[in-house]
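Here's the structure, in structure tokens; my notes come after.
The complex appears here without one of its protein chains, the remainder shown in place.
Each chain carries a letter (A and B) given by its place in the written order, and its residues are counted from 1.
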Amino acid sequence: MIAGGWITLFSPLVGAAVITLAGTRIGRRTAGYIATASTMIAFVAAVVAFVAALGKSPDARSQLSTAYTWIQAGSYQSGFSILIDQLSLLMMLIVTGVGSLIIAYSLGYMEGEDEERRYFAYMALFVFSMLLLVEGGNLILLLAGWGMVGLSSYLLIGFYHRRASAVAAAKKAFVMNAVGDATMAIAFFLLIKYTGSLSFSALGQVPAGNRWVVNIVALGLLGGAVAKSAQLPLHTWLPDAMEGPTPVSALIHAATMVTAGVYLIVRCNVAFQAAPHVENLAAVLGTVTLLMAGLIALVQVDIKRVIAYSTMSQIGYMFLGAGVGAYADAIFHLMMHAFFKACLFLAAGLLIHALGGEQDIRKMGGLRKLMPFTYLAFLAGGLALAGIPPFSGFFSKDPIIASALARGGWFGYLLWAAGLAGALLTGIYTFRLIFRVFLGEPSAFVREHLHTEHGEGPISMRWTVGVLAVLATVAGFLQFPPFWEPVSKWLEPVAPPLVVPTNAQEIGTLLIGVTMGATGILIAWLIYGSHRFRAPAASEVLEEKFFFDDLYDAAFYRPAVWLAAMLRRAFEEPVVQGSIVEVATGTRDAARWTARLQTGLVRTYVFAIAASLAVLLVVFVAVR
Amino acid sequence: MGNAIIWIVWVVAAFSCLGSGIAVVSFSNPFYSALALIGNLASLAVLYLLLSAEFVAAAQVLVYAGAVMVMFLFVIAYLGGRADAPWASGPSVQSVAAVGAAAALLVEVIVVIGLAAGGSLSSAAKVPSSFGSPAEIGQAFLTDHLLAFEITSVVLLVAAVGGVILGHHARSGTSWGSETR
Partner (left out) sequence: MSGPGIAWYLALSAFLFATGMLGVLLRRSPLIVLLSLELMLNGANLALISFARHAGNLDGQVFALAVMAVAAAEVVVGLGLIVAMARKKLTLDVDKLSILRG
């Protein structure tokens, strides 16, 4: 089991290193094959580790393996260790499984790109970083993985580095993540101060009397999670991150990196349980985000942005679940979401690829007959997203909402109602997308630009989408609360749930949830499918994404720019630059003045000797 | 009687020394300056004799006046008209300062001599009659000052080589530098 863990961790790193060091000596396809192979090896190793863990008793499933002492600073010490337990095994399977499928998809999608090798190296690096994050045996290694996935995200969003918008989006993502990293750092500083270590157990060792410290630690961790998972208020980077290639959006910004925040909360649940206010805050942020993102998704016209906002919304569900203490439900939804969201993104990639790079849904229409495979994949993902049985989302989304109900109190009811409202919105925006793109008659643009001579896409793209569509359809049967819950039982030793809904609450929420989703689909049908009603005019608030971008621009960006310009004018140029220039001109002037001694005339030199002789004579005589 | 003769000889030699020295510096024709210098050297030789430095006096006349000055005269003859050079134009800051420096130097040395005249400069040592004879000089050169002797010969060699190089007539098409190409 441990060996599997180490192999899983380092296989993608080896792949990335090989591609980087080989440079242009290997072909572009070869780089792709290396990346795919290294992640598939990681997946196999993860499966082996998982099977080995299945064979053990539940107490023996959590193992910490340390390679060597990594940091030693005074009394603080931490080793390079990996923790293989129930939670990390599930995450490893998802990351390597979905990751290897998406990298295989990239073989077809990125074909012909000039810098393909760089892409595959970055993708392998990302998989390694994410694995480090989930396998890290202590908080320092988790932070290392955290930072590296941020880096990989920056590198991959800005992959098309000649496009100014891509570069700006990459910077935005990185800076916002840095805010989260800062709050996490503060949490870690406090942990070291009050417990002396950054192992996972240290999270529970902060003396309970220190209310402030406990809350700030949890708040710091939440800050990092919020930034990484693009929840309110650090969410504005995710839609812009769609500037990266579609497989990047699928892997990093749907299936894995953005879910790291949820993983963090579940992993550090001890810290959150000690600070119930922060846990409530997490639930609130998740809920507000899921509603807000759902509303914005209703008016987006870029296909990738619709899916991005739906990702934001679904992660809101996961935060809601983790915030009320339904950790296993949140992780299960994370897994299902990885499948159907990756399926949607990759199918969207098939569309974009066939239409020569077009992403505006207003130009699309009537693709149902022209791209049937893609249509089916979209349906599978979309129905899963909307929570319609027997697709996977149905099994994972509603238990979270039911847990909110089980939490009780007016707070629980409020969250429950919001979750159900979100289900309605999800149905509407998802099928708005599907009906706009696929139903009706082929639009003029489609007739001109669609090229499906060789089928809907390269074979590598199609089989991976197919696998994900199948998973989106059937994977849900893994867990069906309240009837069978193997996943919850599996995770119980690591993250026991704080609330357990009764059967009545569970089934009731299920029924209402499905109704909401179906109603959403119906509304979408009426407006976009059969055109019975006209869509209401989109309000400016929605179109401007609730003005968050403008708010941050005015509150942070403009003052920073002003401060920088002022410092430059007042300090940098006169003082720093001025002093340097002064030194230079001063030296030059001194040199020029001294050079006047070199007259080139013998007479002056002799005179100098004579004069100094006269002076020295006096000195000698006087000294005597 | 002997003392008076020595004094008279000294005064004559000293004044001719001074006079020819000033003449060297003042004549505009370098030929005359060179001749004045020869006179100066001769007076100095007389003064050396008074100071029991017979060998040095002989060397002065033979080497200095006989060889070095002859060389000077050869060059002046070769240069012919180009050798004529005027005085530096008028009193400028430089010339005033130069006079000042020289005067200062002179005054200082005289002062020092005056200061020491009563003390350490009062009594001269008694020397044997062989003092300054060629035998003594030779003995000194070959025992105490052998290194100086040898190095002086090296200096002379270098000067000879330098003289040859400097005086080398560049034949048409060849010069020292072109042979290395």
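Throughout what follows, contacts are C-beta pairs under 8 Å (C-beta built on N, C-alpha and C of every residue); 3 or more make two chains touch, one makes a residue touch a chain.
Predicted model, so just to flag it, every value in this text is computed and none were measured.
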**Message:** I need the residue numbers on chain A that touch the omitted chain, in ascending order.
**Reply:** 595, 597-603, 606-607, 610
**Request:** Over the whole complex, note the residues of chain B touching the chain we left out.
**Result:** 2-3, 6-7, 10, 14, 17-18, 21-22, 24-25, 30, 33-34, 37, 40-41, 44, 47-48, 50-53, 55-56, 59-60, 63-64, 67-68, 71-72, 75-76, 78-79, 82-88, 94-95, 98-99, 101-103, 105-106, 109-110, 113-114, 116-117, 121-122, 124-127, 131-132, 136-137, 140-141, 144-145, 148, 152, 155-156, 158-160, 162-163, 165-167
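Going forward, only the chains that are shown with their structure count from here on.
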**Request:** Report, in whole Å, the distance between the mean C-alpha point of chain A and the mean C-alpha point of chain B.
**Result:** 95
**Residues on chain A engaged by chain B in the complex (per definition of touch)** = 603-604, 607, 610-611, 613-614, 617-618, 621
**Message:** Residue numbers of chain B touching chain A in their complex, please.
**Reply:** 94, 97-98, 101-102, 104-105, 108-109, 111-112, 115
